[in-house]
Every structure is written in structure tokens, then in C-alpha cells.
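Left out: one protein chain. Kept in place: all the others.
By letter and in written order, the chains are A, B, C, D and E; residue numbering begins at 1 in each of them.
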Amino acid sequence: MLELLLALPFALALVVALSANASRRTVACLAGLVPLLGLGVLAFLAGDVFDGTILKTQYAWIPEAGLDFSLRMDGLAWTFALMVLGIGGLVVLYGHYYLSAKDSPRRFFTYLLLFMGAMLGMVIAGNLLLLAVFWELTSISSFLLIGFWSHRQDARQGARMALTITGMGGLALLGGVLLIGRIVGSYDLDVVLASGDLIRASHLYPWALGLVLLGIFTKSAQFPFHFWLPHAMAAPTPVSAYLHSATMVKAGVFLLARLHPALAGTDLFFYVVSGVGATTLVMGAWFAIFQHDLKGLLAYSTISHLGLITLLFGLSTEMAVVAGLFHILNHAMFKASLFMAAGIIDHETGTRDMRRLGNLRRLMPMTSALAIVASLAMAGIPLLNGFLSKEMFFAEALEIGGHGTMRWVISIAALLAGVFGIAYSLRFVHDTFFGRGPRALDVVPHEPPRWMRIPVGVLAILCLVIGIIPALTVGPLLHTMARGTLGAATPEFSLSVWHGINLPLMMSVASLVFGVLLYFGLRKLLDFHAVVTRSTGRQVFQVNLERLFSLARAFTARVANGSLQRSLFGLLLVALVLAGWPLLGNFAELIANGPGPRPLPVMGWMIWAVIVASSIGTVVVHGKRLTALIVIGGVGLAVSLMFVYLSAPDLALTQLLVEMVTIALMMMALNYLPKQSKSTRRPLRKFRDVAISIVAGGGLGALAYAMMVSPADTISNELLVRSLPEAYGRNVVNVILVDFRGFDTFGEITVFGTAALVVHALLRWARLKPDEVMPGPPVHLPIAADLTQLLFPLALTVSIYLFLRGHNAPGGGFIAGLVFAVPVLVKYVLQGARAVEATFGFDYLRGIGVGLLLAVIGGVGSWWFDVPFLTSGHLDVELPLIGLLPLASALVFDTGVYVVVFAGTLLMLSTMGTVKQRQAAEEAH
Amino acid sequence: MITIAIIVGMHLVGIAMLLSLWRLLRGPTAPDRILALDTLYVSSIAQLILFGMLMNTEIYFEAALVIAMLGFVGTVVLSKYVIRRDIVE
Amino acid sequence: MTTRQPFMRRFLPSIPQSLTVFVFWLLMAEDYSPGNIVMALILAWLMPQLAARLEREFAQLGRLRGIWTLIGRLLWDILIANLTVAKQVLGPNHKLHSQFVWVPLDLTNIHGISALTSVITLTPGTVSAELSEDRKHLLIHCLSTDDPQALVAEIKTRYEAPLREVFP
Amino acid sequence: MELAIASAIGVLAASGVYLLLRARTFDVILGLTLLSYATNLLIFSSGRPVVGKPPVLKDGLAETLANYTDPLPQALVLTAIVIAFAMTAVTVVIAMREHSDLHTDHVDGEEPDEEQRGGRR
Amino acid sequence: MNHIAIAPVLVPLVTGAILLLLERTHRASVLRMWAWIGMAALLVTNVALLREVLDGDTVVYLLGDWPARLGIALVVDRLSALMVTTTTLLAIPCLLYACAGWDKRALHFHALFQVQLAGLNGAFLTGDVFNLFVFFEVMLIASYGLLLSGARGARIKAGMHYVVFNIAASTVFLLALGLLYGMLGTLNMAEMAVRVAALGPDQALLVRAGAGLLLLVFCAKAALLPLYLWLPEAYARAPAAVAALFTIMTKVGLYAVLRIYTLVFGSEAGLLADFAWPWLLPAGAATMVLAALGVVGAPRLRIGVAYLVLLSAGTLFVAFSLGNAGAISAGLYYLPQSVFVTAALFLLADIIQRHRGGTGDYLMPIASMPGKTVPALLFLVAAVSVSGLPPLSGFIGKLQLLNSVPEDVIGWVWAAILGSSLMAVIGLSRSGTRLFWRVDPVAEGVEAPPLRRSELAATMLLLGYGIVMTVFAGPILRYTEATAAQLLAPSEMIERVIGETPVLREPSR
């Protein structure tokens, strides 16, 4: 049943949302079904609940997190569900008439039902985490409701403010709940409620309590988080009536009641909760007096009443809790009706400003009468429900034991709040329904449609009935509610209007008298209408939020300013820290343990000199780009020589070839870049960079040195041993490339081919402006072109030679591919791109694809023999005449490499060589 | 004797390389530097051959061949740039 | 006969080139087995085909009788002149009388001109710098000469004349 | 030998880092090139290089690291060279496009204000 | 012999190659068809892969039939399978979105897309550090292409920063690998782990320097605190489908950190045991805070989303560096869902941008976009999920994470997690209200370009993943918990990898 109850609002929200073509009435009816059916379910469950049974259902959702989908209904939950559904039903009815033709009822009721569902879920959750989940859902759905009139700035702002504050509270609550879970070891409500002593004894208790209270205070608009509530009044009135009487703000005090057995009973709880409650109570009431907006006044009044309830729970005596629960019920009734009445007034007069209203009892007597009844209930006038709970409150305030000062403070606060409450209620009644007015209205107000008035009437009558015969009406309900909250500790109490003449009654009388005096006295003293109250809370919030936004903007823009230099500098700095940290102070020991350095023949030092000199030379001349390129060519050559010298011919070959192609690419690019670097006038920056470069270089050199002099233990011995017998190659480097680590090469050619694609993609459709266009027609270099005629076929032959020999001597697919590509590059340079493209006619793009597929085929072939990808096979083919032809399957793979490298290189070169140039004339467009 | 000759030769060629390096760094014009780089390439071939003789191995043949065959590519490209800025017209 | 020639052109675009490739492969592979000779033949056939995709026209050789004397002469000149240049380089710089000289060309075949510039560059003391746009003059730079006209005459007789035979 | 290699790595890295921190695209590319030389040398040196023992197996010479240098770092460097080349090509082209599209060769695609002011002064 | 381990790399690569062959001559629809065929094949192989590891098996695939230490081995455990699955699931909506038109405007899009997938999967599957580098590069080069193909102006500029920074980081990667190979003499992760455990104090220092550099690289790619500056612009400028796909790229860095610093430098690594995590925890928390600031201060929605990516990276760093099974499990649950939801937000931002005319996705107060209902709803779902509000997957991830924070650091870690969530709520509520809640009477009549169905479908699919992850949170968390347990007991995997014998060859001699 509980699942059904909870599913109702969500299911119908979905139905409403999807009923695109339904009439307004249908939509409202659909929405109205929820409270109707829901109340039916409640009625069905009432018997058990009133008997004190706790109804439960439980489904595992995320047992790992302790988050079960468990629902639980006791008296407290039942009563709250009753409020949520009952007042919800009235609000649906009211809202149907309230919404104007421009407002989409579909959207409105969808949000409303979502909210109703969230609220219901929160109330009947049987797992604290689940409760927190629904708690946040109420924040989100109320955000949508408050911002319903999203074209209005105050609505947007109010909605965001509410979301921010209550969202923050929700996160805090989540933290608190998690801490409770940590203490108790379960989130199950029954377990938690039974573990009050354990919780209170835990060292985490203050944190858990603080976080939970933060959630409660924000939700229930307690000082200092109260300010979001008045701004939420930008919502349509049905929303205010619903959220700020029976539901949203009550979620906080609901939780206070719910967790009362688990959290209450310590001094910390007492001081914080009652202190905050008392402050809110008085402050809210005081500010309510000075509101000009009907809903504003009601909002501050709500704050004040929530303060009262909080205060009662803070007092923590059983009777105080009962009083608090009672006031929750009462407040829901009179406040909902008052909001709806205010909405009617707004609806009929077009304003909610009390300075323009007045004397409405003549124009809309019925509404006025109902509103006056509700206001009197709010003021706590006898024979109305508000009086009863207020009396209980006064009584409890006077009976605080053990906390001497607090007793006085709270009693005075209670009295003050009573006085203020009378004053603002009086102002509400007087300024709206009596006196002169209304002024400057565009319409002549009259009674609203009957069905709009009915909800107000129902609630007002309830206020009266409860106020007169409480024991018969609300008594059992309150009892059930209290039992749900307090369990075994529920006190015996009787509800009656007359307790005899006692101190609480005196306080009521006093507050009535002083309240009337205060209102009229204030009217005499100052012009109410000129008083402008500013919500300091809002001010502070707004200012801080703006500050947060601008701080975030400024900070983010300042830190992530898009500067590449900064990014790189950060990278370097972290690198220095991470790599330098372990070495600091340990370097001497590090290099002491190895076999020690070996001497290098003079030859090696000469090559070293070329590396060092041209490397530094590059830095010195880097501003002049052509020069820098030539000089860096020296570095490349010398590094290659170093490779040769140190037993790495394959490396040297590759390095040299890549060097040539790189220089060609850079020269092509240089045509579209400035010839010189602009000099920067930032000596400090240069100094810093020089310093960090030296540190980085020195550090890396030191690391390299330490590594080289420490003993090595590598798997390479095994590679050497197994290369020839098992991989059929003498050039172990090539064997590694195509066999042992063929998968690396596989990835590498993918990178290579893809790089060519990227170059192609970047330049194909682009039009670039050369930095400088040389005058005259293209230069022909016939002699050079002619001389390379013989070079080309020979280079091709060499390429094939290097390719076939690669497995046993320096060479291989990559080197051979480049050796093929480079003479074509020379052709491009000497004959011009157009001429080459016209005759050469290879589709380089497809070449890359074909090469990659070949490599895959070379690797997948081994699957035929049921061995993994890239396993090399070996086959000796005996051919007539020719003799033995050794074939390694790695050859197919290497062919793929060859083709990709050739095609990729040429795709890059030809793309860069055939860039479409943009003329200065086009530039102007 | 022959080993000594090879070693002496390697040092001579090494000096040649250092001299080219000097020109490479000093310039003054771009063609000077290109020329220096070209010379560096040619000297490298000599160096490789000598080294192969010293080690009594043929393993450096491929490297020398490729430098001889393509070492001038850099020269071609750089010179074309000086002549026309656009190396592929 | 007229139909055969284009076919031959397609099949074997340049016989000299094919020959070069053939020899080149065998030399490089250092393997004179039947299998490798087949390979060399395949390459000799294939490589010029590929090269033909990039060349408008291969050099066609005329009479080759003179070429051997030319090569011999060239090698000798390279040797001798290198010594001269060595002396000049190692001597004081101010004794050098460098200058540019325009050599008028009788060669019209571009392949011939290319060969000539190579020869001029390879022989010490002279470097060919530029071919005039009409391809009738070749600019050469002499490291040190006092009689440019004699130099021009020598180049024309020693190198250009035999080259005109090879590249008609 | 270790000293030579290590110091060469150091100098290359220092030069590369300095250029990497320049503000012009081309300088940065040069810096990356130098850095990749340093990187390659470092990986290479992880095989404890020796003179004249290339890892190409000869008959009659036992296949151990006593007779041949470590081939694995060489293979790694080969891969690294190729990848660095691919990356350089892409960077170069981006630099071209940036200069063409944004009319500046500053790495951030716009001239910093202070430098412009400095230039005008 | 089961070859399923290599399929996630080969399938996209072959698809890419085929697409490259077809590209010039075939119409877009043909290319799309082939791309989808490839995607379907990938999905199928992915399911097969998941089945292999579901019961805790680790698949070791010895490429070239060499023992793991000599060649390259692919290692598929639960973590790899999870990452590969996330990639595949992400790729489907990205491709769907791109097929709405961007694929025609970006040259080689399809081929690059497939290469990107191959790179990602390769990085997730390999058990060899150098091979990891190679696949990082495959992934990066494809990402450069995807980012820059069809780019102009500002995107080129962002690309410059992204590319150069990544190349620099890759250089450091190589340096680290050089040092590690030099000290350990192997590149196979399992073998490295064995050797690291046996290191003496002097050598340990050098290895630690190398491992530190390696950590730097992964953190740079994952965009951890001082190294994140490259991310916002690059992600905010990338084409929508690409930006969405990129959301997994930072996770690759995170994956690598998790893999290597649990396996090689994990709890059983002798002197270097767990040395990285104490550095990462505060850095992760600080990243969260800065990222949250970025979300709040973002002038454009897409920049905000980029910071959300960063926020999720920070969260994951915190989760992983807490080091207990619960936190790692929480992170592993959080990871895919954050990928999906941020990807959805990128797509959504693009839809919004196009429909708001000149204002794009700038969070300026102007008329709300026309035809906003569906995008607004999607935005709401995404925002709720990404900021970690209940009840969607983001919440569950964070909940699990909060649950697993040990008590000694609970204060500031919780503050960072909850605080950044709040800031995200603030930032996103502002974005949402500015984008959808402003009705300008003038703009109301303007006819909006119709929303493309496939684009919305792609977004919904991504958000749908999140909802599925919410509903089935239980089983998924069980999987991630098993994964975390597997990660925290590296010796099992080490034995498994080292012990795997080749089919034909002798094991190691």
C-alpha cells in the first residue's frame, strides 16, 4: 500500500506531463486524483496506524550503500501524509481556478505532483538515506515551482536562492545522515531511532547533529537562513500556500520531530535548537509587522511560527514536543487558508500591496470573513486552533527546568512574539479588510468563483472547529502523531480550551493587549507605509553570491588564462618536484654503487661537441628561423652520429631520414610564418626561463647519469638469444619492431598514418596567406631536376633493398618507406607539386588505409594456426631456378609498415606542398 | 699501422667536422650555413666508413649509403627556401 | 616499327636506367645467385617504370665512344686540380682572384647541360652557379683565375665538346 | 662516456625547455624537437650504450649482452622518433593555420597587451 | 585460442582503414553505414569481453606468442573491461550525434573517430607500459584530428595549446619510461611489479623519480590540479560530438594512475609501496574546489561543462587515493556515469548554442531558446546527476564515496566533496535559469530551427545510461567492488600474467 501511495503522484505527474492535448479541466482532474486516491489509501491505513502499528515495506536498492527502498508509516508519517495530501488536494482545486490562461497547467501540475511525491516520500521513508534523497527532491521540485513564472526576475532569483540554501542544507543533511549511519551502522529508521543513546555518546555526535540541524534550519527557514522564504513568494500563490504552510518548510520540523528520539536530549541540542528557534520566532514576527506585501507578511509570519515550532522541539520535553506537533497542524491550516485568501485578493484586485488595499470586507465579504477567521487563528485568539497550541507553548516556556537564564529569555521571547504576532495579524486584517481603500486599482474587486473560495473556507472552518472542540476533533490524531514521534515516551495530555486562569492565559491576554497597543501605537508614531524594510539576510546572501560569482569568474579567468607558457611552466615545475624530490641530497650515494663511468674516446667527444654547440647555437639564433633550422639540422646529424657510434645503426638511419623530412616540413611551414620571432621585452621572464631550463636540464642529466652508472638487469639477453632461432632475424632491433614488440609498431604506424590524416584535414580546405610572396613566376631548376633523374630509381632500389634486408641488417619497413618517400620529396621541390601530382598519381590516403589493413592481415594471419595476433610464422619456399626463398610472415606486417610510412609521408608533403594560397585581396573581404 | 692511420683519419675528419660546425654557427649568410651543414653530412660519411674499418664491420654501410644518397635533401630544401621561400611551388 | 616503339617505351622506358638498376642491385645485394639475378631483372624492369611516372623524358644517349675518355680525363683533372686548389686554399687569401664568368653554351640538350654543370662543379676551381633563363649561358664562379677567356675556352673544348656527342 | 651522454642530454633538455617556454609557435616547435632528442638519448642510454657492438647477430658470437648492446631501448627510441615526427608534423601545421587564421604566431593565438605596448614604445 | 582480448583494438582500426578506403568515392550515407557496422561489431566484442571477466577471470593475451616479459601482453581484468565498455557505450551516442551532420563537415571524421576508439581501447587493455605510451599517442593523435578537423580561428588556438601541452607531457612520459626501463630492465607491468618489490634503497630512489614523472604524465592527462589549465578551452572549443567523446580522455589518465599505482607501485611494492596516493589526495580535493569555482564562474555553458569534467576528475582522484576498496569502488561507479552525463551536457550545450542564435551558449540574460521543453528537461536531469543531487547516478557515486572516507581525513574531504557539489548546484542553477527561464516577448514568435531527432536521441541515450546505472546501482556496485578488490590484491594478477604460457613457444628460459 505504501508503494502505491508513493507511486501515485509520480505516475500521475508523468501522465499529466504527457497529456499534451488535454483540456485544462482534465489536467486538473488528473492532478486532483492524486490527493483523492491518496487520502483513500490513508483512510485505508488509518486503522492500523491509529492502533499504533508501524507499517513497513522494504526493497533492496543499493545494499552496498545501505540505501534500501524502504517505506515506513507511523502516526507522525500518517499525519504528515494527511497534511500533504489534504492541503495538496485543496491547492489543486484552488490552483485550477487561480492559474491564468497564459500559465501552462500541465507544467504547473506536473511540478506540483512531483513535489507532492517528493514530500510524501520524505515523510514515509523508512531509511534515513532514502529520506535524504526525497529531501533533495523536494528542493529540486520546489525550485521548479518557485520559478514557475520564469519570465519574472524575482521568481528566477527567488527560486535560485531557495535552491541554493535548501540545497546546501540537503547536502549537509546527507553528511549528517551518513555520520549517523557510521555511528549506528545502519540507516534503517527503526534502528536509528532506537540508538539514541549510542548516537549521543559518540564523539561524532556534535558533527552529526550540526549537519542535520543545518539541513533542518535551512529547510525550515530558521535564522540565519530564513531570508530565502520571503523571496520564494514570487511563486504563484497556490505554490506558496502549499510550500509554506504544510509541506516544504515543514519538512525541516518534520525531521526535527522524526529524529527527536535519536538526537534530542543533550544540552547542545537544547541550546542550539531552542536558541535558533527563539531568535527566529521573535525576529520573524517583528519583521512581519513591517511588510507591505500580503504574502511578505505571511512569509515572515511563517518564519516566526516555524521558529516557534523549532523552539518547542528544542525544549525537548514531551509536552513541548506535543505542542510543537500540534502547532504544525494548526499552522498548516490557518497559513494555507491565509495564503489562498491573499491569492484571491491578489487575483481580484491585481495587487497584494496593503498600502493600496483596504476595506475589502465590503467588496468581498465572504472571503474577508474567512480570512479574518484564519488571521485570528494565526494571532492565537481563543476559540481558534492557534490559541491552543500557543497556550501550550507559553506553558512549556514557563516550565523549562534546569536552565535558569534560558527560562527567562525564552519566556520573554514568547511574550514578545505573542505581542508581535497580534500586531502583524492585526495589520493584516486592518489594512486589508478595514479602513480606507482600496486605492488605484484597475478593476473592481468582487468575490472569486465559488470553487476558489471553498478551500479557504474548509480550512478556516477547520480552524474554528478545532479551536472549539479540540479533544473531539484533533485529539486522537495528535495522540497518534505524538506516539509516532516519541514512541513509548508519549505523555498523557488532554486538549481543552479552558485551563483556568493561569500564567499562560495571562500571557495570552497580555500579548493581546500589548499587541493591539503596539500596532496602533506604531501607526501613530510612524507612517507604516513609508517604512522600507530590507532583508539583510538577502542582502548578505546576494552580495556574497555575487562576490562568489565574480571571484570565481576572475579567479578562473586569471588562473586558466589560456596561456600555454603557464601550462608548460606548471608541467615543468611539477616534474622538477616529483623527479627531483627523491634525488635531493641522495645523489652522491646513488652514483656510488654502480660499476662506475667508462671513458669515451676523443671521437665521441667531438660528436658530443657538435651536439652541445649546435644545441646551444639553436637557442642563440632561434629568433632567426631559417638559421635556427639549419643549425638544428646539425644537432640531428650529430645525434645520429652518436647513435652510430654507440652501436645503433638503425636508429641513426631513422633519425637522419626523419630529420630530412622534418626539415622539409618546417621549411614548407616557414613560408606561412613570420621569418623572425618578435623579440619580447621581458628580461625577467627570460631570466626565469633560463634558470628553470638549466635546472631541468641539469636534473635530467643527473638522472641519466645516475641511471647509467647503476647496475642493469634486463630481459634483453633473452631477446638476443631467441631472436634468430625463434624469430628468424639477425637484426634484433628489427625483430623487436616486427615481432617481439610488433604491437608497438602497429600502434606507431597508426599514429603516423593518422598524423598524415590530421595534416590533410587541417590544410585541405584551408586557404593560407604566405608571409611573403616572392615576385615573378615560379623558379625552375632544370639542372637540379635533371640530375635527380637517375637518383630516383636508384633510391627506389635502395629502398627495396633496405626493406628486404631489414630483418637481418639495418633497415626495415619504416626506414625503407622513408627512403622511398624522400626522393619523391626532392621531386616535389625541384619539379613543383603540380607537376608531380599530375604524373605520379598515387592516392596516398588510400595508401594509408591499405597499409594499415596489410599490417592487420599480417598479424591476423596467425589466427589460422591458432596462435595469438602477430605471431610470426616462417616458410621456406623452394622455387625452380631461383632456389630457396625464405618467407617470414613478419614480412607482410612490415609491408604494411612500409606502405603506411610511404603514403603517410607523402600525404603530408603533398598536402603541405599544395596549400591553396590566400591573396591579400581576399584578405580584405 | 693501418689501425693508427684509421684513428688518425678519424681525428682529422673529426676536426673537419668541428670546423664545419664553426661555420654552421657563425654563418654569416644562410647559404654559408647550408654549406656547412652539407659539409658536415659529407664528413659524416667519411667518419662512418672509417669507423666501419676500425670495427671491421660492414654494419654501417646502410647508414653511409643513405646519407650519401639523401644527405643533400636538406641542402635542396633549404636552398630552395632561400631562393623562393615557397619550396614547393 | 612505329607501333613497336611506344610499346618498348612503355615496357622499358629507359634502357640505360634499367641497366644501372640491374648492376646496382647486384652490387648492393652482393649476391649473384639465380634467385637474386631474377630479382635484379624484375627491378630493372620495374624501377624505370615507376620513375617514368615522374619524368617527362628520360635522357637519351647518343654515341658513347667519347664517354670513357671523358671520364678518364675528368678523374685526372679532379686529382690534379685538387692539388692546385689545396695550395690556393692553404695560401694567403688575398692572392685569390675570384670572379664570375659567363660561359656561352653550344649544348642545347638539357641533359647535356646538366652533365656539364656537374663536371664543372666537380672539377676544382670552378663552380657552376646559374643557367641563364634562355639556357644559352652558364654562370660559373672561379676560385682564382687571371684569364677568364682561357678558362671558358678550356671548358668548351675539354668537356662540352665530348658531351655534345653523348647528348646529341 | 656516461658523463658525455648525460651532459649532452642535459644541454639538449635545457635548450629544449628554454625554447619550449618561448611565446612563438615556431620556437616552441624547435624546443620540442630538441627535447625529443634529449628524450631519445635518455631512453637509448637506459641500455647502457657501448661503442661498436650493434645488436645485429654475427655467427659465432654468443648472443649475450657482453657481445651486443641492448637492442630493446633502440627499438623504443625508433618508435619514439616516429611518433615525435608525427606530432611535429601536426604541430607545424597547426602553427601555420594559427598564423593564417589569427594573424599572429603567438602560442596563445593573440598578442599579449603588454608586449604590444612595449612594441609601440 | 580465444582472440577476444585484441578485438576491441582491431575492430575499430579495421573499420577506420576501410572507411579511409571508401572515403573519397562514397557518399556520407555509405560511410555512416560502415561506421555503424564497426560500432555494432565493437559492441558485440565488448559484450563477449565482459563475459570473460565477469566471474573474476583475468584474460592474458600474449601478442606474438611471446612470454609476457619478452613481448607485449594484453591483460583484461574487470577494470579494463569496465573502461572498454564505458568507451563503447559513450561512442555510440557520440557517433549518433556526429551523424546528424558534423561528420560531413570534418574531413576524415569517421576514420579519426575509429582510430580514437582503437587508441582508447588499446590503452585500457595493454599490460605493458611502453605499449601504453603508444596507445596514448594513438588516442591523442586521433583526438588532435577530431578537435581540429574543420576547425578555424579560436578552435585552432585551443588546439595549439592542447597539442603542445600533450606533446610535452608525452615527452615526459618517454623520459619516465627510459628511467624505469633503465632501472628495472623490463616494460611489462607485472614483471615491473616483481622487480620493484625487490629494489634496494638506492635504486628505489631513482625508480621513484621515474615513477614520479610517470605520475605527472597521467595527472596531466587526467587534468589534476596544477596541470589542468589546458582542459577548459580545448573541451569547450571542440565540436560537440568530439567534446562528448573527449570526456573519457581524462579518464584514461585516471585509469593509468589507478592501474600502475596499484599494480606496480601498489601495496606490495616494497620500499615504494603506495607512495603516490598521499600526493594525490590533497591535489584531487584542491582540483575539485578549483573546478567547482570554474563551474560557477564560467561565462559559457560549455566552459562550465568542461569544468564539470575537471570536477569529476578531481572527485575520482580523491576516490582512488583514499585507497580503500569502498572508495575505489565508488570511484569506479562514479567514473562511467560522470563520463556519460558530462558528455550529454556537451551535446546539450551544442543544441542550445545553435538554437540561441548569436548568443550561443554564453550565459547572458537573453531570450530563452525557443522549443526549449525537451532540452530543458534533459538539462535538468543532467544537472541533477552531475552535481550529485539525489536520486540519480551522480548522487549514488558520491554517496558511496562519502561513505568510504576514512575518519582521519573525513572533515576536509567531505567538505571538498559536498562543497563542490553545492557550487555545482549554484553554477548549474544559474546556467539553467539563464538559458531556459528568460522569456523575451519579442523572441517568442521567432521560429526556431527544428531540433534534430538524432541529436536529442543521442543526448537521451547518454542520460538514459545514467538512469540505468541508478536503477541497477546494486549489481553495478557489486561489480565495481569486485574490481576494487581485484586491484587491491595485485599479486594475483602478477602471477597470472607472468605465469601465462605461450601456445607454441617455450616459456622463459
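What we mean here is this: contacts are C-beta pairs under 8 Å (C-beta built on N, C-alpha and C of every residue); 3 or more make two chains touch, one makes a residue touch a chain.
As a working rule, contacts and distances are computed from a predicted model.
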item: Chain left out of the displayed complex - its UniProt protein name, from "ABC transporter domain-containing protein", "Quaternary amine transport ATP-binding protein", "Nitrogenase" or "Na+/H+ antiporter subunit G"; value: "Na+/H+ antiporter subunit G"
item: Missing chain: touched chains present in the view; value: A, B, C
item: Listed residues C:12, C:37, C:50 or C:122, member touching the removed chain; value: C:122
item: Residues of chain B in contact with the chain not shown; value: 1-2, 4-6, 8-9, 12-13, 15-17, 19-20, 22-23, 29-32, 34-36, 38-39, 42-43, 45-46, 49-50, 52-53, 56-58, 61, 64-65, 68-69, 71-72, 75-76, 78-80, 82-83
item: Interface with the unshown chain - residue positions in chain A; value: 777, 780-784, 786-788, 790-791, 794
item: Chain C residues that touch the omitted chain in the full complex; value: 24, 27-28, 30, 56-57, 60, 78-79, 82, 85-86, 89-90, 93, 96, 98, 100, 102, 104, 108-110, 117-118, 121-125, 127-130, 132-135, 137, 139, 141, 143, 168
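The definition used in the following text is that only the chains that are shown with their structure count from here on.
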item: Number of hops, chain A to chain E, where each hop joins two touching chains; value: 1
item: Greatest separation from chain E - chain, by CA centre; value: C
item: From chain B, the most remote chain by mean C-alpha position; value: A
item: Innermost chain, where centres are averages of C-alpha coordinates; value: E
item: Euclidean distance of C-alpha centroids - chain D vs chain E, Å; value: 28
item: Chain centre separation (chain B, chain C; CA means) in Å; value: 23
item: Between chain E and chain B, distance of the C-alpha-averaged centres to the nearest whole Å; value: 48
item: Set of chain A residues in contact with two or more other chains; value: 562-564, 568, 629, 645, 649, 670, 700, 703, 707-708, 712, 714-716, 719, 721, 740-741, 744, 748, 751, 754-755, 758, 762, 771, 794, 798, 809-810, 912
item: Junction residues of chain D, two or more chains touched; value: 20, 25, 28, 40, 42, 44-48, 52, 54, 56, 72, 76, 79, 83, 86-87, 90, 94-95, 97, 107-108
item: Chain-to-chain touches, reported pairwise for every pair that qualifies; value: A-B, A-C, A-D, A-E, B-D, D-E
item: Contacting residues of chain D [partner chain B, same complex]; value: 52, 54, 56
item: Residues of chain B that touch chain A when the two form their complex; value: 10-11, 14-15, 17-18, 21, 24-25, 27, 30, 33-34, 36-37, 40-41, 44, 47-48, 51, 59-60, 62-63, 65-67, 69-71, 73-74, 76-78, 80-89
item: Residues on chain E engaged by chain D in the complex (per definition of touch); value: 130, 134, 137, 141, 144, 148, 151-154, 156-157, 159-161, 163-164, 167-168, 170-171, 174-175, 177-179, 181-182, 187
